[in-house]
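Note that one protein chain of the assembly has been removed; the remaining protein chains are unaltered in position.
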Amino acid sequence: MFPIQVLATILLPFAAAFEFFHNPVDGPNALPILTCFILIPNLAAFLIMATPANWTKWISLFAASLELGLAFRVFTLYQISAGGFQLVEQVPWLNNLGIQYLLGVDGMSTLMVVLVACVYFAGSLISWNVTMRTKEYFVLFSLLVGGVAGAYTSLDLFFFFLFYEFAVLPMYLLVGIWGSGRKEYAAMKLTLMLLAGSAFMLVGFLAMYFSSSVHTFDIRILGNLSQTNFTPEFQNFWFPLLFLGFGVIAAVFPFHTWSPDGYGSAPTAASMLHAGVLKSLGGYSIIRVALPALPQGARHWLPILVFLTIVNILYAAIVALKQKDFKYVIAYSSVSHCGAILFGICTLQVAGLNGAVIQTLSHGIVAAMTFALVGLVYGKAHTRELAKLGGLGAAMPVLGGLFVAAAMANVGLPGLSGFVGEFLIFLGSYRSGFHGGFNIFQVLFPTAILAIVLTAIYYLRLVQIVFYGPVKDPHIKEEAKDGSFIEILPIAFLLVVSLAVGLYPKPFVDLSNATIAPLIDQIGGFK
Amino acid sequence: MAEKFRPIYLLLKNKYYFDEMYGWLVQKVLFGIASIFQWFDDEVVDDGMVDGTGWLNRKMGGLLSLTQTGYVQNYALVIFGAVAVIFLIVSF
Partner (left out) sequence: MLVLVVDLFRGPAAGKGPLQWLAALGTLGALVSLSCLNGTCLFSACTVSEPVQSFAGFLKTDSLALFFKMVILLATLLTLLMAVRYFKTHNTYTAEFLAILLFSAAGASALTSAQEIITLYISLETLTISSYLLASFMKKDKGSNEAGMKYLLLGAFSSALLLLGFSYLYGLTGTTVIADVAKSLASQPVSPLLVLSVILIIAGLAFKISLAPFHMWTPDVYEGAPTPVTAFLSVASKTAGFAAFVRLFWVGLSAPSVLPVWMGLFAVLSAMSIVLGNLEALPQRNIKRMMAYSSIAQAGYISTGFLAGGKLGLTAVLFYTFVYLFANLGAFLAIVIVSGKTGSDQIEDYAGMWKRSPLIGVALLVCLLSLAGVPPFAGFSGKWYLFGAAVHMGYTWLALVGMVFSVVSLYYYLQVVRQALVSDAKDPSPIEMNLLEKGVLLICVIFTVTLGFWPRPIMDVAQAAATSLFN
């Protein structure tokens, strides 16, 4: 009976949302699909506050399914041939300050919208067994999604920043209250570091606003102003600050340490959402804001900044080898993958940037899946220490199998989404055209290959220790059970998405290219 | 024949010592590097830079709080001194 209930709660709203927004058209009579996309999680939060506690999880699942329907609809609505920003909603907000309520999606954001909805859905399901202060947990979780949904669809810097930071507070509370390990320290560290990064972002935004003669926060307009309004000195000063400001949330070295502690201590759904969706905001923001507006600064600085990303990729992967805590390994792995995303961006090459976007999507799905699995194992074994975990494969065959699949996805096995992203990034690196004849990226390219090897090493080691090795604590083995229906469902879902992207990447890459190709033209990148 | 070509025989028999080499490479070298990096991340980046920044801020806060002596005379002195200093700076 229960699985039927669950499936009904998922499929009905999904179908309803998908159908309802069948024909929105750009213009004044359009159905505001993007506003709904942002509103649904926030309304869910209010509903949850107002209703009895045993409704909470169902409301959350319902909302997440609605959101999923909307996202898939957006995915089908976007017309690649037309390009540019579509489904635009524009409402003047504060004219004297150039602020508007401006939403819209282009190819890249469409992919991100799908990502947000997928992880929201998976996270809602994974959180099914939260028993302490359930209502508040789901309220905060919904608000977290609401903020991120707004960030990915906003085209006005004020609202972009507002939604970006919206997520900071719920995250602090989620980690501080429902976390484990050094949760209060981790929560404070995460919050302060992320906010510090955003401080630079904010001042950068204000600087861009006031330097432009047009005085607007509209990202589309600012993106086109680079030649005329932002002097090379301005760009060379602000680009690295913006890159690093956005980079903090993408865990760029050396501002990455919030990530291991933060994800390590966070409750499962929070890690899933943060690693999957929030962290991707870093790379996304660079492509959305920093590159179009400050291309001269980008060309000047990226060959240098790329070394930071290389450090990310290799360093994090190496440190992952030595971690004693299961979740920390995954956290470092996430840092490493995000390094690859940033590396792709640094190539300033069509394939590289496309790879970065696809990898963002892929990392989002795969990291969410992996954190979900780790969370489940922790829930059943009650420990995250690798020294104590062992031989669980017998007790949890399904989870073990899924974990192997997740490991393969992280490594970038062809057939899964990671391969597409990584391949494109490497291709971009090879083809990048910095410094004319001598291409620095051709030198760096082998190091990226090394990253794959390292990833394989630490993941396989994990699989071997946790699932296949000798049993280290028989007590755990007796207690642990395999995943239940409600626990397996989200992981299976994410795996299917990853397979979809991996086996048939064309629609996704096309969407990404709809954004990247014109961008490369505009900023003078490499083909 | 095994006796005559003993070294080559051993080499082939142990599959070019591949397993051992692999073991040594990964176990000793890689994990050694990993230990260094991990130490670096935990001590230098994490404790040093990140926690250090936090520590520095709290220390500065504590130090500055010492100026709040509680004595009104001191406060008045600060006001007077501030005016004097400002005047001097602005005039020159």
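We just call them A and B in the order they show up, numbering each chain from 1.
Just so we're on the same page, a contact is a pair of C-beta atoms (placed from the backbone, for glycine too) under 8 Å apart; a residue touches a chain by one contact, two chains touch by 3 or more.
Predicted model only: the values in this text are computed from it and were never measured.
Across the entire complex, the residue among A:F166, A:Y284, A:F403 or A:F508 in touch with the chain not shown is A:F166. When the missing chain is restored to the complex, the residue among A:F72, A:W93, A:W128 or A:Y468 that touches it is A:W93.
Contact with the undisplayed chain is limited, among A:L39, A:M188 or A:I486, to A:M188. By the touch rule set out above, chain B reaches the unshown chain at residues 54, 57-58, 60-62, 64-65, 67-68, 70, 72, 74-76, 78-79, 82-83, 86-87, 90-91.
The chain not displayed touches chain A at residues 93-94, 96-97, 133, 136, 158, 161-166, 168-169, 172-173, 176-177, 184, 188, 191-192, 195-196, 199-200, 202-203, 206-207, 209-210.
To be clear about the criterion, only the chains that are shown with their structure count from here on.
The touching residues of chain A, counted against chain B in their complex, run 189, 192-193, 254, 256-258, 261, 315, 318-319, 321-323, 457.
Partner chain A is touched in their complex by these residues of chain B: 26, 30-31, 33-35, 37-38, 41, 45-46, 49-50, 54.
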